[in-house]
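Shown next, in structure tokens, is the structure this report addresses.
Excluded from the complex is one protein chain; the other protein chains are retained at their positions.
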């Protein structure tokens, strides 16, 4: 068994695909932690004795102060040139070493690292992980020769896949120098230099594949926040309640629920776990909250319905429907505003990524709203719509397309005024209330 | 007393006036039965010993299998040419017989048949029923000579009525042959051949009139679903609950309520009978449901208000107001969508029937929505509007006119986007929540 393996944590993602959110995805808060905390296991296999984190210059200081089971150094990848560039940025730290590459966007089974290192027998140059896809997925497919993985084919197209296995996440590489030189000799201009280099190593050396049961969770697109949230609510939530919690009459709590300090929950509200509620948050009267994360210092107001959604800190709601949606933080919504989460035809929901209409593979998906946004009363945001930071959406708007940051979006003056020819009598109580 | 009377049930209505609904009106479901079940009494007077049902070819099989107190045959009326055509279609079954004609669209007091046959004394050729109208109604008015009915005048116009009695529903005719030959000799081209034939019989033979107290219930126009529903909820509802009913905390049930098998009713909901809830339906949290029929396999969602409405099977609601409305079945409504049921001027509500604007004589009437319709969040459907089958109404639409079947109706893009010049501070908690 190899000793003194270096863990290389890649945490330098540019986040173009992560728009509209402005928080770095590695630092995106979940429960009382960050994405990074959930992605990196609390304990490392004993073979790993040091660690290097590759990140952007903006996050250098943050990562210098994180606590890991082994000593770590931070290196900065100046330009977001992908995985190959990240490994090159770490070359001083890994030269001549055995390495495990871990991607900080992914949350996988913590036991996977141990399994991978067990598979790193002396005759093996590298260990890969892959998941078995049932239908075509635009990823890198493993090429096999007699059960041995000998290469990766990027996005081969449906019906042209060399196998059912899609490569993902980290790798073990016995000799980082070989990887570095394979990267150096790549002539690719595209963003798959790393996969090309890995393929060339696989063609010449023995690699082992570890199939991963079930799907892992990855934070690439903004709607992936909901996948990560579901994962951490299912696996990372510690039910309980903090200090000075005030729960009023006829509040129903079911399933695992965490309630932070100073939280107040008002009458006739139902909370169905898993649900996390951050410190100082006020859950108003007659709410229903299911399978959701609510940050700190929020007010949900009267009559709000939050279902399978991420509501960041300092959001202020009021009689809203928040379904399968993400509010990054400091988002307010006026009374009656809704985030619709289902198409009329109940089909897959698409969302723009750059100029491309992307199938999110979800039939239920609401809005993705960056921080510092205000939405007026009775506005309706259509499924899959993204709203950029510091934007205002006026009352009554039916928003059917993405809105960039710093937008001011108001309903056109859609009414006419003429003279009213009808008279309303003062005594109108011809209708009797039956309640 | 005449014996061996044949009951002729007219159940061949074309249903043009019944649009947008696609279900045959005779088979329209109410409670766990159909309109036909409520229209035809469970017991017949002993004089009636056989029955013939006149229907369209599409319903022949259905009616062959209905159970009646006496043996019955089914005859098909090929073209929907009205009552006269229906009687002619049954001529083989009624030749030389005494008959009672019953219209399957109408629900009248079950004792009316007995009264009518009692009045069928030997010196009487026919017995009619009529109701006394207080204001002008566009129907057939009875013409009297010295207290004896001697004819019918169709839609004479306000102020020109020969009496206050409006002919309706079924008749007893001593000798069907006379009626058949009067129909055969009519030269009318309009749809009142039957009334003309009846008038000519009345002019020559002795007829008796039975005044009917109170208004009967008839299913001609789509809003009549609400009248029939009220009638059957008042007279046909058996309060009780089925198996595996789950009623959560703080649910209030008042008045007569029937709850089907596997129904779940969630917290803080109030149900005020008469209300019928079909099997497997889920009534969500914080609902109010009054004087309504809810079919099977529905979900009313959070915060819905259903008042005096018919909600057919497989409807899926969410924070809606459904007032005095009809949802035929498999209708979904997004959060905040409403079916308005009262004009701003609180006047009579009109609805289109063909090309004619028809006064429904109701001040409270919502929408009439055919099966397989989807309505987006925060849409508002105006009083008296009808929506055809397989249509989509987009979020935020204010629908002020009928929509034909297979329509796709979306809000115009009614907003403008400019640059937001305001900044929202991260620390916005200047407002203190008081809940």
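Labels A and B are assigned to the chains in the order they are written; within every chain, residues are numbered from 1.
One rule holds for everything that comes next: contacts are C-beta pairs under 8 Å (C-beta built on N, C-alpha and C of every residue); 3 or more make two chains touch, one makes a residue touch a chain.
Treat the numbers as computed from the prediction; the structure is a model and nothing was measured.
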Selected from B:161, B:286 or B:309 as touching the chain missing from the view: B:286
Residue numbers in subunit B that touch the chain omitted from display: 250, 252, 264, 266, 268, 270, 282, 284-286, 288, 297, 299, 301-303, 305, 314, 316, 321, 323, 330, 332, 336, 338, 340, 342, 344-346, 371-374, 378, 380, 382, 390-392, 394, 396-400, 403, 406-412, 414, 422, 424, 428, 430-431, 434-435
Interface residues of subunit A (partner: the chain not displayed): 248-250, 266-268, 272, 285-286, 288, 290-291, 302-303, 318-319, 334-336, 344-347, 364, 374, 376-378, 392, 394-396, 411, 413-424, 426-429, 431, 433, 435
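Simple rule for what comes next: only the chains that are shown with their structure count from here on.
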Length of the line joining the C-alpha centres of subunit A and subunit B, rounded to whole Å: 52
